[in-house]
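A single protein chain has been removed from this complex, and every other one stays in its place.
On to subunit A.
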Amino acid sequence: MNQHEHTGGESASADSSRRSFLKQSSALAALVLTPPTAMAAADQGLDEKMAAAFEQMPLQVNVNGTAHRLSIEPRVTLLDLLREQLHLTGTKKGCDHGQCGACTVHVDGARVNACLTLAMTTEGSTVTTIEGLADGGPTGALHPMQAAFIKHDGFQCGYCTPGQIMSAVACIREGHANSPDEVREYMSGNICRCGAYANIVDAIMDVKKGGAKV
């Protein structure tokens, strides 16, 4: 986890990270109780450690089939955790405010906006991102929805696409893909500025009618 050690990365186990958090916390409490020491500590750059002690929390989450034991800041969103710490950059940031759907992932099977989800709230959950939807990669099998997006050209720049596909899969699973109009309604949280909507709806209806398991 090279450059991200300071913010987290994998720790040996959640238990041990919890222990070390407690240990650091008590060290910190001691510093706070003795202000002059704390001042000196700050001068020596220990404020970083103090901050880290406050900022880091343990998190266990399964992402795309891999169990992660992490130590992260509580204010980190699931989106930034995926992108900046786990390097799963298929999930995109389009607004960071739950307004565009570019960051749509599945948490325990339900579609959520990863930017509106604090990573800490996924404790014990299973997260699926576009990278985990199928084998994918340069040659692996595609999920039927991925294949349908290619067939119907359901994208242009491709930036909203991971979110559209994750949403589309959920849309069918939820039972909200019974007509093009219903799909339009239930996909309206996913903006495509390139305007591939008509083709996206075709792709979803195609998968739905094809009856493939999504």
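Everything that follows uses one rule, which is that a contact is a pair of C-beta atoms (placed from the backbone, for glycine too) under 8 Å apart; a residue touches a chain by one contact, two chains touch by 3 or more; residues count from 1.
The rule is simple: contacts and distances are computed from a predicted model.
*Asks:* The complex has one chain missing from view, so what does its UniProt entry call it, picking from "Serine palmitoyltransferase", "Xanthine dehydrogenase family protein molybdopterin-binding subunit", "Sugar transporter permease" or "Isoquinoline 1-oxidoreductase alpha subunit"?
*Replies:* So, among "Serine palmitoyltransferase", "Xanthine dehydrogenase family protein molybdopterin-binding subunit", "Sugar transporter permease" or "Isoquinoline 1-oxidoreductase alpha subunit", the name matching the hidden chain's UniProt entry is "Xanthine dehydrogenase family protein molybdopterin-binding subunit".
*Asks:* Can you work out which residue in A:65, A:124 or A:138 touches the chain that's missing from view?
*Replies:* Residue touching the chain left out of view: A:138.
*Asks:* Could you tell me which of A:61, A:78, A:127 or A:160 touches the chain that is not displayed?
*Replies:* For the chain that is not drawn, the touching residue is A:160.
*Asks:* Quickly run down the residues of subunit A that touch the omitted chain.
*Replies:* Interface residues of subunit A facing the absent chain: 2-3, 6-7, 47-48, 51-52, 55, 73, 75-76, 80, 83-84, 87-97, 99-100, 102, 129-131, 134, 136-138, 142, 146-147, 149-151, 153, 155-162, 165, 180, 183-185, 187-201.
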